[in-house]
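Here the complex is missing a single protein chain, while all its other protein chains stay put.
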Amino acid sequence: MNWLILNCAQILHYALQHMLLSVFPILLGTLVAVPLARLANGFRLTRSSIYVASSVLYAIPSLPLLIFLPALLRTKILNPVNIEVALTIYAIAIMLTSASHAFLSIDPSVIHAADAMGFGAWKKFFQVELPLAGSQLLAGIRVVSVSTISLVTVGSLIGVNSLGFFFLEGYQRDFPLEIWVGIAATALIALLFDQILAICGRVLMPWNHRRVTRERSAA
Amino acid sequence: MNVFSQTLLWLGDASNWEGTGGISVRLVQHMQYSLATLAITCVIAIPLACYIGHFGRALFVIPVINALRALPTLGMLSALALIFGLGISAPMIVMVMFAIPPVLAATYSGIANVSQTTTHAMRAIGFSEWQILWNVELPTAFPAILGGIRSAFTQIIATWTVAAFLPVGGLGRFLIDGLAIRDYSQMLGASFLVIGLSIAVDVLMLIVQNTIERHSRYSQLTTQS
Amino acid sequence: MEHGLGIAWKSVSKTYNDGTVAVNNVSVTADEHRTLALVGSSGSGKTTLLQMVNRMVTPNSGTVLIQGQDNQGMNPVTLRRSIGYVLQNGGLLPNKTVLDNIATVPVLQGTRRKDARVHALELLDEVGLEKSIQNRYPSELSGGQQQRVGVARALAANPEILLMDEPFAAVDPIVRRNLQDELLRLQSEIGKTIVFVTHDIDEAFYLGDKVALLRPGGTLAQVGTARELIDHPADSFVASFINAGCLRSELQ
Amino acid sequence: MEHGLGIAWKSVSKTYNDGTVAVNNVSVTADEHRTLALVGSSGSGKTTLLQMVNRMVTPNSGTVLIQGQDNQGMNPVTLRRSIGYVLQNGGLLPNKTVLDNIATVPVLQGTRRKDARVHALELLDEVGLEKSIQNRYPSELSGGQQQRVGVARALAANPEILLMDEPFAAVDPIVRRNLQDELLRLQSEIGKTIVFVTHDIDEAFYLGDKVALLRPGGTLAQVGTARELIDHPADSFVASFINAGCLRSELQ
Partner (left out) sequence: SNPLDSSSSQESDASTITIGSANFAESEILANMYVQALASHGIHAALKPDIGARDVYIAALKDGSIDLVPEYTGNLLQYFDKDSTAHSASDVYSELKKALPSKFAVLDQAKAEDSDSLNVTKSYSEQHHVTSIGDLSKINGLKIAAAPEFATRPYGITGLKQQYGVDATLIPINDGGGATTIKALLNGTVQMANINTTSPSIKTNNLVTLKDPLQMILPQRVIPLISKSAESDKVTSVLNEVQSKLTTQDLMTMNGESINDKESASAIAKHWLQTYKLV
């Protein structure tokens, strides 16, 4: 407990690093994967290749990816950009499939109705498809968020530190408290991000959350 | 790139494949670990999901299990390694922990998605609860369950590499040991092996899935729609 | 009808956990070998009343007598197997073929699968279906065919009682008309005790030897033959309900 | 009707890619300011025929004239915005409130959102809905309310033509009857050219100034007023179709 108090500045420092490192891949991964999935859904061939692409991307072990990115990107080896890019790749891998499913699961009769009312392609995408796929997209983003926040810690193995620092140091010093604090802080961040996303969802998609009991058509 | 040709050399060098720390041994170890993880996961997750999905009871388990995903793999490995010491138990527990959510979720949603009308109808014509589960829900949820197992399996194969941060075998050894001495060709070679392994497993399971479907006209019907 | 035969609901009421009053003190009897049509608008408690018979719903008060026996004393699973039940849009097992669907209950009761299938094939014929569809899955059937299979399945265990919950609601008018006619023909041969739920007053009049009309709120508005209801509606609700079904009459 | 006004289908046929013949050489006209009811059993091509008007479906042969103009020459998006379309179970956008649903097409056409909402509020009243529901989402409405919103939405851009595809199929008989009566009242005020699709012959007779009955296979069986069809059915198919809807008449 004493350790916790003495080191709270360091914990806060790494927690902040951790959040900063996580935000970017979550956002960028989503921004890339959502339109890509929507485009790919349009054609049978590209649609099925989404699944192949994302399972291959997801199978890349994180460590070597982190090691090789500096060579590919011509960045320095301790540059956080490496881990940002790696995590973005995983985020895209997860998000591609779930976004593809999200768009496919839209009730076709609503799309049909939108067509019949004279929506153009862009307006239909932003006003109908995106909002209707919204709750499933959000579910996907929440998975991405949790997984990214957990993966950030792997960066500690190559010297890009986050709360993962405490795992390695605690392991070396046979100091479980330090590790558990790191785990708890990571989980808290994951929970925090998840709640923020859930609240965003509630604000942006009120129609999913207001369910007054349906009036029975009696009169 | 030079490192690619070196990687090919590393993979092609027969001496790298032999011996206790050789590629063959590591590859087999990796498969053994992964299969064991998958088996334990299924034994835990599928019955649990069936129970929750069918009876609609203990629903809180689903978000709790999903919350497991928020625990960082590396941290859990370190923490449990200090508790369990050397050996396979610590990483195995961690891997199972992370494989359970996808299998549980897929099975649960597969079962819970079986139309209420159908289960209601079955109950109404005199099926007992177990008969409903066995005759209707499991067969209907089967493709979903298989899908969950498939994605869990590839995930397991990829994640076991991180476990090599602890003194265990498997292909991750090449990655962690290679990292310490910056042996690029070894790391890249092992990555190819891991990716290849998980694609092979994925394709294999896809073939299994397709074979089952081809022999059952029913699942063809459901996958078409 | 002799007291004690057929099905008798005695002052049954049902309030669901969320406070919805589905059925409110209803007493009515379904005579043996006859068809009772339960009719009412959506939410008036028809399904609830029907399901009290095979104990899918337990009344909060009142009793349901089957052949004079309180069904609360019976084992629910056995009871359900002994009663034929036809659901709206069939309620068939999507993962079993037509033949296996029909054979389901006999197999549950211990009949050998082979024998059950032979009998199922006869039933297929009896409800007016081609033998050629026996190995199809429900999703490969039209709505009308699914309904017929549902009827065949309900008949398979040779039950004394047949419960039918809006069985023809999902099919289009011409097919529905066919199904109704076939049900009349079949019933003239087999003479089961049938409880037939519908929200279509015309269907109720056409099929029911007796019609029980429910009011929103789950109370009974009137019971009687079609003639009695048309000629002597108990109140304005009954009269307007009967009229709503009848656009043609205004035209003529 | 003068030739060239309203909607005229001229020998239209449609075969879908999978070989289904949906509409086979149909010629029929919907008179201006009148209601044409398209009736037929499931799969007889009603929806296909209807959607040829707003170019959701393009015929393989034949033409559709709107106010005398071939609609193939018109821009589909503009055309669709200029035609009111009411879909089965509403087809409302679940992510927009009642008011925004109604205002959709005017906003697409460039009306300022504020103005469109003011007009939407008037329409809400016109179709018989309380103003208090304006900020609800479709899932918070009953089936009948959804249908009314669907009608209001179709009227919002003040179209000359209203296409209605089984708009009342999903609601129960009493509510349906209300909706039908309100449609008649509304039409007597606004006098649009309405094409009304239904599979219920009674509804067609009740609402249609003219009724077009389609046969399975997508051919036209008969066109005429309700009286003409009832008194002089063109053939036995027409006669039996009319009878199927009419159980009561047999009873009486």
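So that you can tell them apart, the chains are marked A, B, C and D in the order they are listed, and the count of residues begins at 1 in each.
Going forward, a residue touches a chain if its C-beta (ideal position, glycine included) is under 8 Å from a C-beta of that chain, and two chains touch if they have at least 3 such contacts.
From a predicted model like this one, the values you see are computed outputs, not experimental measurements.
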Hidden partner chain, touching residue among B:W10, B:F127, B:F165 or B:Y218: B:F165
Touching the absent chain when the full complex is considered, from A:A99, A:A116, A:L157 or A:I189: A:L157
Omitted-chain contact residue, chosen from A:V52, A:L78, A:A121 or A:I199: A:L78
Interface with the unshown chain - residue positions in subunit A: 3, 6-7, 10, 13, 16-17, 20-21, 24, 70, 76-81, 84, 156-161, 165, 168-169, 171-175, 177-178
Hidden partner chain, residues of subunit B it touches: 20, 81-82, 85-86, 165-167, 173, 176-177, 179-182
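The working rule: only the chains that are shown with their structure count from here on.
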Cα-centroid distance, subunit C relative to subunit D, in whole angstrom: 34
For subunit A paired with subunit C, centre-to-centre distance based on mean C-alpha positions, whole Å: 51
Touching two or more other chains - residues of subunit D: 172, 174
Interface hub residues of subunit A, defined as touching at least two other chains: 216-218
Subunit A residues within the subunit D interface of the complex: 107, 109-110, 112-120, 123, 127-128, 131-132, 134, 205-207, 210-212, 214-219
Partner subunit B, residues of subunit A touching it in the complex: 55-56, 58-65, 67-68, 71, 143, 146-147, 149-154, 156-158, 163-164, 166-168, 170-171, 174, 176, 179-180, 182-183, 186-187, 190-191, 194
Residue numbers on subunit B that touch subunit A, as the complex places them: 1, 3, 67, 69-79, 81-83, 151, 154-155, 157-158, 161-162, 165, 172, 175-176, 178-179, 184, 187-188, 190-191, 194-195, 198-199, 202
